[in-house]
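Partial complex: the chains shown occupy the same locations as in the complete assembly.
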Amino acid sequence: MTKIALVTTGGTIDKDYFDALSDYKVVESIIPELLARIGSGVEVEQHEICRKDSLELTDVDRAALKACIESLECDKVLVTHGTDTMVDSAQALGDMPGKTIVFTGAMRPARFLDSDGLFNVGVALGALQSKESGIFIAMTGQVFTPDVVKKNRAAQRFESTSE
Amino acid sequence: MTKIALVTTGGTIDKDYFDALSDYKVVESIIPELLARIGSGVEVEQHEICRKDSLELTDVDRAALKACIESLECDKVLVTHGTDTMVDSAQALGDMPGKTIVFTGAMRPARFLDSDGLFNVGVALGALQSKESGIFIAMTGQVFTPDVVKKNRAAQRFESTSE
């Protein structure tokens, strides 16, 4: 089995629908279960920071995310996060020498039939295993550094700001 | 949209079941369709070499694979391949200066509910976007070089031979 450290903060990737509320809510991550279902050979050590829409993340949450990553023995860390402020959180981490950290998330909840969630986790994992060190964002099938990427909300994709 | 070059050779990832035959057969790749279904933002330029179980691949097929990759303008190429001889085909490519080539496949057909196929394509794509150049194998959530990896058929995973 391949072991990875997964730090979860919430976001669309972890939203579920509740009939009794007629509403969506951010819940526990289904990513570890999906990785097991597909026989991926990937075992997850999960650390949950919070379950929030990324627009609701506070400086306290971001400090907790940074402290969690620093505390991990593992040098390679995958972070799932809401898409709206993913770039902000990645930038807020500052320098993390010796660590490789890749953020990902989803445009559609991972509990959907046609979700991009598990695929994006795959892209992030491929980047995590390939990059020497640094902080990256894996979305829309690409691997960005946080300083040159933005979410294009209308087009529903992440794109480079340097082109 | 993120454009990628996908060269397909067959393998379990592309197997389908046919009731009229009571049998599985390697068919056209469903990966481009699945990438569209999930709104991945990834657009595929596909090149089909063959539709074979990898145990049936010949030297002629491998020469065609090499010629196809050399002919592509794109320097980054994703190859889907059966798992039994994936390492052999990756080694047979020899030197491909200036190119980044990542092989992947699946233990269960991509048409299955709980397949590792699309996830593995994600891992391969993350590696493809992250590696400078070279030939790699993305399986079991890891990114290997072809000289130090083998398929462990009993355990249904790829693992390093150097540990």
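By letter and in written order, the chains are A and B; residue numbering begins at 1 in each of them.
Definition applied: a residue touches a chain if its C-beta (ideal position, glycine included) is under 8 Å from a C-beta of that chain, and two chains touch if they have at least 3 such contacts.
Here the structure is a predicted model, which is why all the values come from computation and not from measurement.
Engineer: When 2 copies appear, how many make the full set?
Structural biologist: Per the structure file, the complete homomer consists of 4 copies.
As a working rule, only the chains that are shown with their structure count from here on.
Engineer: Suppose each chain is reduced to the average of its Cα coordinates; what separation in Å results between subunit A and subunit B?
Structural biologist: Distance between chain centres: 25 Å.
Engineer: Any idea which subunit B residues touch subunit A in the complex?
Structural biologist: 1-2, 4, 35, 37-42, 107-108, 114-116, 118-131, 138-143, 156-158
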